[in-house]
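Encoded as structure tokens, the structure appears first; notes follow it.
One chain of protein is taken out of this complex; the other chains stay put.
This part shows subunit A:
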């Protein structure tokens, strides 16, 4: 870990101004950043501690949804009675992530911005385009069990590891951002993330000084909400494949469908064509297979992650069957 300066601004506005300088990082729970600093993968000159700013509330919005402060911990968000009642997919996704200790420290904003868990990204002795642009990707041709099959590029096949963000993607959450100019803007969560392309080190659309202050949940959509995470052990493992599903049925047919996927892509993955294919149809194994075909049409696999195609296919079928059953 390199030596760094530490600042604790009194306001969000002061924090954004402080961070707009070079090589500064916000720190809240620190559950990912500190690990990366110990390995000198992150080497900020300045840490701006935002953990005591008043951004830890959960409040209803006029639109009928909820605003979740960026500093609400994963544990608090998962346990919030309104979230549990109205957004069970989110509560379940949170509880499927990390461990109790980590969820007590990790925050909503930090969770969105956690870095990939690519093994090679974490080993400074190996090339990584995300860590050192232009140095090459060690994962390609290497051990790729946890790597992406959708949205990748020849420069990077890392996944985004969050469970929470997958549920928020299905909920069509928006991200509230305070810029260093003092202006607040709100963007869809999908627009926060960038696919790797030839710049895998640029992961989000945030500019220097931008501070996520809240996540806005729209009113809960109709339908049954499920979060299914498939992983190598029963807890404390990142998703091989995860599915957030919100499915509504009318008269035996799917009337509304939202699906988001984790473990498959460099960002929480949503494919509206898959959803469109389901809407208006009666559930059947053939329909679910067609949805999986559509989802995986652009999949690009390595030897080590090729199993994710059949796994995603089978997990989707299982989730859809469960979501459609007993849901009228």
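In this text, a residue touches a chain if its C-beta (ideal position, glycine included) is under 8 Å from a C-beta of that chain, and two chains touch if they have at least 3 such contacts; residues count from 1.
In this section, contacts and distances are computed from a predicted model.
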Chain excluded from display, named as in UniProt, from "TRAP transporter small permease protein", "Xanthine dehydrogenase family protein molybdopterin-binding subunit", "NADH-quinone oxidoreductase subunit M" or "Polysulphide reductase": "Xanthine dehydrogenase family protein molybdopterin-binding subunit"
Selected residue (touches chain absent from view) among A:61, A:235 or A:298: A:235
Omitted-chain contact residue, chosen from A:84, A:105, A:294 or A:314: A:314
Footprint left on subunit A by the chain that the document does not show: 1-3, 38, 40, 117, 119-120, 122-126, 138, 141-143, 145-146, 230, 232-237, 240, 285, 307, 310-311, 314-315, 317-318
